[in-house]
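Just below is one structure, and these are the notes that go with it.
Here the complex is missing one protein chain, while the rest keep their positions.
Chains: A, B and C, in written order; residue numbering restarts at 1 for each.
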Amino acid sequence: MVGQKFVELLANHPWFEIVALGASEKSVGKEYADIVNWKMCSPLPQSLSKLILQPCLPNFPCSLIFSSLSSDSAGSIEDSFAKEGYLVVSNSASHRMSPNVPLMIPEVNSNHLDLLNYQRSTGKIITNPNCSVIALAIALKPLIDLWGIEQCLVVTLQAISGAGYPGVSAYDIIDNVIPYIDQEEEKVEQEMLKILGSLENGAIKKYSMRVSAQCNRVPVVDGHMACISVKLKKKAHSDMIIRSWKDFSKNQKEQDLPTAPLESIIYHDAKNYPQPKLHKNLNKGMSVSIGGLRECAVLDWKFNILSHNTIRGAAGGSLLIAELMKKKGLI
Amino acid sequence: MVGQKFVELLANHPWFEIVALGASEKSVGKEYADIVNWKMCSPLPQSLSKLILQPCLPNFPCSLIFSSLSSDSAGSIEDSFAKEGYLVVSNSASHRMSPNVPLMIPEVNSNHLDLLNYQRSTGKIITNPNCSVIALAIALKPLIDLWGIEQCLVVTLQAISGAGYPGVSAYDIIDNVIPYIDQEEEKVEQEMLKILGSLENGAIKKYSMRVSAQCNRVPVVDGHMACISVKLKKKAHSDMIIRSWKDFSKNQKEQDLPTAPLESIIYHDAKNYPQPKLHKNLNKGMSVSIGGLRECAVLDWKFNILSHNTIRGAAGGSLLIAELMKKKGLI
Amino acid sequence: MVGQKFVELLANHPWFEIVALGASEKSVGKEYADIVNWKMCSPLPQSLSKLILQPCLPNFPCSLIFSSLSSDSAGSIEDSFAKEGYLVVSNSASHRMSPNVPLMIPEVNSNHLDLLNYQRSTGKIITNPNCSVIALAIALKPLIDLWGIEQCLVVTLQAISGAGYPGVSAYDIIDNVIPYIDQEEEKVEQEMLKILGSLENGAIKKYSMRVSAQCNRVPVVDGHMACISVKLKKKAHSDMIIRSWKDFSKNQKEQDLPTAPLESIIYHDAKNYPQPKLHKNLNKGMSVSIGGLRECAVLDWKFNILSHNTIRGAAGGSLLIAELMKKKGLI
Partner (left out) sequence: MVGQKFVELLANHPWFEIVALGASEKSVGKEYADIVNWKMCSPLPQSLSKLILQPCLPNFPCSLIFSSLSSDSAGSIEDSFAKEGYLVVSNSASHRMSPNVPLMIPEVNSNHLDLLNYQRSTGKIITNPNCSVIALAIALKPLIDLWGIEQCLVVTLQAISGAGYPGVSAYDIIDNVIPYIDQEEEKVEQEMLKILGSLENGAIKKYSMRVSAQCNRVPVVDGHMACISVKLKKKAHSDMIIRSWKDFSKNQKEQDLPTAPLESIIYHDAKNYPQPKLHKNLNKGMSVSIGGLRECAVLDWKFNILSHNTIRGAAGGSLLIAELMKKKGLI
């Protein structure tokens, strides 16, 4: 799913062009159109349909590599490319928690790019967080900046495209909810603190907050929802919180990257918003939608967030990272 | 949905027999089979299909009334029956929070029946809690008895049958989640504290705990899920918590009521259990399923619960109340 | 659904501008944004959100009226506008089978516009066919032109948005199929023969073919599928049939209307195509997708078709009619 979404988003990109596609052994040597089980709603880009798939060896005629490999093979392959001087923007989990690898959301922690200076290879690896974490970190960032967060409880309602393809069996999920996703709660809890952490002496100091996640799979195709409760370090008023989300979006408008949304955060006033069906594709799937801010009798505030898990949460997020690096002259 | 479920469950009940069905003005005088849009998976009971619908006036040839009226009309109609000496077991919200009306889950607070002594009418009204609250109160009861609960955060994933019929539009909920159900969070937070409260000097003293609920509608037909985090008043070990749920079921076996499940609580060891599809119908829909007990980094413990919302959470729960009263000689 | 789709499509139309919105009594006088329960995935167009809803009386400051009224009120309201000189493009069923009212699909029977000359009012009424019929008529048109069709059996698998809003109850359709849609089979059978008929002496002579339809509702949000078997009047080869569909699209390219798709028909070679999810939005929802042509052991040929029921099958189709009339100088 994510690989195809990369292809779809890159097909008409103003800055980047796909020159090579790497694949596993059984597909190498074949045309992309013959091997791909194309699932996107736009047609397979004609310009790429005849591209011959290559082995994942570091001899691609380019400088930038997007990786959406599975976790078991991603680590070593990404290393091999980095060693040979490529910039690897990875959507895989393998390197996310490595000390010198930025876990990047351009709107949240672009200063973490400095970590790249501490990577030893000639090339570099930079990673995109887990699809559930990205929206969460974006939503929390303005609250942290203004008031700080002490505690955060998250319950996710995650779409089936997050499990890849074929992913979840229809027999398991139609008319059902599965209250477990392997390793997901750990990823949410750990990655969040790294992303929100500060850069001190060339290392990330994790953000100090207690986080607990409960992750569910629901019968929704695209769009991860999350119900969140937070305890702030200082008192805040609901109007101020909503304004912090709206102002956050304003600040981001300066970035001017091709994949950057007009608004990174959209706050919806309707009590029953956001919803995957209605809001996942806002700003081409790159906006995080927030709604339902109300007082929480246990922590301080509760609210709901939504983002498109294969765009904002994966391929689109990775693309935004690459665009940021290009703009900063790092590619 | 709940009215039909009452009819289905009562059709073959060993103790009770349906002698009259009340309906709104436009249906009065017609045969039940002609007016009902039967949605249950078992056929419409033949013995009831020709029953002539009556106006909701307190002249029914019986002593026990089950009410699943909508909240706008339930209050006054239930009062009129109670005044005339009927015992009214209600699934409606109207009287749930009235001081002298028990909000009853037989396994949890049967001692609250004493409240009936303080009702002024010749008949009595007793109520069944909201469909989301019942499973929650059952799951929390053993923890409260052994350790006490200080804080409880609940996120529900509720089935569409909870909205009645026609209820939720398919256009709104297929491939979607709606993070809002009107008045539901308030009901969960308020009803829970009454149910779990203690009876002191003829009045309920609400249980002292901070509760916060976030309620979502998901595309599941039957079976409400909930993700729960609790902070206990005393330290507990996970083994002890699980044992408390299993022992709770044992204690309930003595009740010996026709609709009582063999186990009020079933704890599932599989990490991805419970699930609506697999577990909603355990013990004919009367068991509460619990699973996924694990430590919570914010409060103490988190876990998942599931129950069948129109059986355990509505018609079956009401029936159990009536059976309890019959057994205690109150009918 | 169709009304909102009209608003969405017209919001940025190059030729037409919404100047007034008519509504039923209870909404008159209110702002559109306050009254609409907006369900489209793009935001409510800002330019229209403050438009004050008007009664459906023929005093709108414009010459063109789009109607998506329910069948019970459409007839007389549309008549009243036509009498006062408006051109009414209607998506309602009321006038579809009236002798002098064109039942129009621009690519199929634009010559039927001549019927307008026989309408007695100063304004005119022109209608858009039922959402299931449009794709069918487009798919059959090239076969009729080249070989003629003797018999046609259609089984539809229709999306829930075809039932309007709130339309189908989620309780009825999740994990289910309903093999009946009120009046739908009659509409398919009757409207098709009028659309495909010839204009002789100022009247439509219905196309002579036996048609039988079986209509089902399936749990799909948008996109009507149909399984079709046809018996041709002359022998045809499968290659020729597929070519007739591809050539049909070529012929249409000349029309050059803003809403006209690049291809009215797209033939898909993959055996498991078309599918609602993948193909409903091709060419902004205006293309009819066809696939799976294979021999039929009972009639001659069988194949599958798909179209977006609220775009090609309703609002988009109506818009195309209006554009055609504008281009022909009839507005």
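The criterion applied here is as follows: a contact is a pair of C-beta atoms (placed from the backbone, for glycine too) under 8 Å apart; a residue touches a chain by one contact, two chains touch by 3 or more.
Values in this document were obtained by computation on a predicted structure and should not be read as measured data.
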Option touching the unshown chain, where C:C152, C:I204 or C:M286 are the choices: C:C152
Which listed residue (C:S27, C:S73, C:S110 or C:N176) would be found touching the missing chain in the intact complex? C:N176
Could you tell which one of A:I174, A:L257 or A:A297 touches the chain left off the display? A:I174
Where the complex has a chain not shown, which of C:S27, C:S73, C:Q255 or C:Q275 is the residue touching it? C:Q275
May I ask you to list the residues on chain B that touch the chain which is not drawn? 39, 41, 43, 174-175, 221, 277-278, 281-282
What residues on chain A make contact with the chain left out of this view? 1, 39, 160-161, 165-175, 219-221
Which parts of chain C face the unshown chain closely enough to count as touching? 151-153, 155, 157, 172, 175-180, 189, 210-212, 214, 216, 218-221, 225, 227, 229, 271-278, 291-292, 296-299, 302, 304
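Everything that follows uses one rule, which is that only the chains that are shown with their structure count from here on.
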Interchain centroid distance [CA atoms averaged], chain A/chain B, Å: 41
Please compute the C-alpha centroid of chain B, do the same for chain C, then give the distance between them in whole Å. 47
Please output the residue numbers of chain A that touch at least 2 other chains, ranges allowed. 175, 221, 277-278
